[in-house]
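Take this structure first; my questions come after.
And now, chain A:
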Amino acid sequence: MIDNLFILPFTLGMITLFVILFIKYGLWISRLSKIDKLRIVQSLFSRRTLAAISESFMEGLIHRKMFRRHGLLGYMHMSLAFGWFLLIVFGHIEVFVQTGSFSTYPWIPIFFNYFNHDSFPGERIMANVMDFLLLFVLSGVLLAYFKRINSKVFGIKKTTKLKPGDRFAMASLWCIFPLRLFAESATAALYGNGGFLTNTVALCFQWVTPEVETGLWWAYSISLGIFFVCMPFSRYMHILTEILFIFLRHYGIKLKKQFNSYSRIQVYSCSRCGVCIDVCQMHIANISNNQSVYILKNMRDHDLTARKLYNCMLCGRCESACPVGINLNDLRISQRIKASKEYNSDYAFLQTLPCEPVVEDKKPEVIYFAGCMTHMTPGIKKSVVQVLEKAGVNYQFMDKEKGACCGRPLMLAGQYQAAQKLIEFNREKIIESGATTLLVSCPICYKVFRDDYELGQITIKHHSEYFLELVEQGKISLKKSDKSIVYHDPCELGRGCGVYIPPRTLLSKTGTVLSTEQEKVTSLCCSGSLGDLSLSMADRNIIKAETLKVLLKQNPDVLATACPLCKKTFVKGVDIQVKDIAEIIVDAME
Partner candidate 1 sequence: MNLEGKKQIWSSYQKEIADDNYYYARSCIRQNFFPASEVAFLRILREELGKNIFDDPNHTTCTGIGYHSDIVPFDTIQTVVARHFALMTEAGLENIAISCVTSFGMYTEILDLWEHFPEQLEKIREYLYKATKREFNIPKNIAHTSDIIYKFRNEIAQKAKYQLINKETGEPLRVVEHIGCHYAKMFPTKGVGGAEFPQVLSGMIESWGGNVVDYPERRHCCGFGFRNYLVQANRGYSVSNTKKKLESMKPFKPDFIVANCPGCAMFMDKWQYTLAEMEGVTYDEDGYGIPVLTYEEMAGLVLGYNPWDLGLQTHQVQCESLLNKIGIEYDPKAKYLDKNGNQLPIPESPMNLKV
Partner candidate 2 sequence: MRNFGFSTTKSRTIDYEKIDNRLIRYVLENEPTFNACLSCGSCTAICSAGNLTSFNIRRLSLQIRLGELEHAHEELDKCMLCGKCLLECPRGINTRNVIMLMKKGLYLIESESKEKNDR
């Protein structure tokens, strides 16, 4: 039963949207791996779905993370998303109240005021509730207008540029609710069926004729229709993708090294909010074209240049700040893998290296892998060995003389297959040793050992964790001094592996650990990163200087870190002592 043709734009728009969505979702899900699909089937009727629904509600409608970042920005997003959602829900309730049934044509709740001029029980309450919700949404629209004029008020320093499609969708979105207000007000002027808001506005609409009224409803419907059609082709698609992403994430689907359908879902989940732009340290060196939001855009548009792709420290600050929870580092690495897959090395020479014979009765408890970077900082290497000797640990030094790289630098550069060769080689050696613990003194190695090595029962420990254990077991005892220490979280150890507390606990046994403005998950990168292939030394130094400024604000006696690369990077820039945690432990050992 079509009462009036003006519902057509809306209806057609909605049908188009649903068809496109159905196809997109279908394609994405069908392209997931078999295991991932199995995961979905298994989790569909479990608590995970509930958790996903809850998160979708909290993030997709309430915008909890956005609120945490900035109140006004959160409110703007919430009023638009949640307000609209409530409008739809209450629209249906309104119909239910009037007809006593939920089964009606989908356009009836949307254009309710046009179709229903009669009063019914509860009509006034419903009209006022709907007006209130409309006002709520309109406040968000007003803020959105204002944000375009002045984004700083919303805590955004830099914002993304809009494409024409986005502008079109945005313009139609901006029109929807004002037009709804005008249309309802016009109807209210003619029939007096409005609430507190529309009846008030209706005072200005006393002159309208039924033709004008129908015209306004047409405009409202058209703007809705346009928005629905534009939505899958504009940035607003992220809203619909993110929900799918949240569900898949809750179903335990993880990002693989290779770019796949799940990666694509993540790429399209980006809301282009620009949070990643602000947290990126590259701005300090005036590099403002390669932040994650731009990279994701380039990935969608297939125009990512090598220069941009490789010019990122992969520090992970954007990833931990991303309100959507996109795995930005791994996405970027997956692009590097794709870009360089044609030229991976097989490291054939590893097969010809002489193997040291394994002595059965001298099976070590711990196998220590120093890694390339630790070999460049003999102080760290010596200290680790000293602590192990002092604690009487039965250990084997895996790469004392000759050792292959751990593979993480290759992984960072996207040389995935090549990295696998090194991983296989090292894994065999580690497992052969019979040790139960793998000790590493470099977070770069630590990250790859944890993520990619599959070492089975062998526990992997960074020296800061392991030394803390030794202290707790009483194998070494430390003397506390009155020195103040600032601890710098290495990216790969902190954000990369989530190790924030053990180094601090350990350090607090040797001195006073001061906290800094940006630490733990928000800590700054030292700039030495192997993740970046093309950042110049001059730019690295600029970034490093800023990091040091934050770290040294309180004039600590010692700048502590737990990464040989961070140490080497910092040591060239400061006058105060820069020490690895291992060196500090050796100094404090009794």
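In the analysis below, a contact is a pair of C-beta atoms (placed from the backbone, for glycine too) under 8 Å apart; a residue touches a chain by one contact, two chains touch by 3 or more; residues count from 1.
For anyone wondering why these and not others, all candidates are chains of the complex that A comes from, given by their letters.
Worth saying up front: this structure is predicted, and the values here are computed from it rather than measured.
Asker: Please find, within this complex, the candidate from 1 or 2 that touches chain A.
Answerer: Selected candidate, touching chain A: 2.
Asker: Note which residues of chain A are touching candidate 2 in the complex, please.
Answerer: Interface residues on chain A, with respect to candidate 2: 306-307, 310, 340, 342-343, 345-350, 353, 372-373, 375-376, 402-405, 407, 409-410, 413, 415, 418, 422, 528, 530, 533-538, 565, 568.
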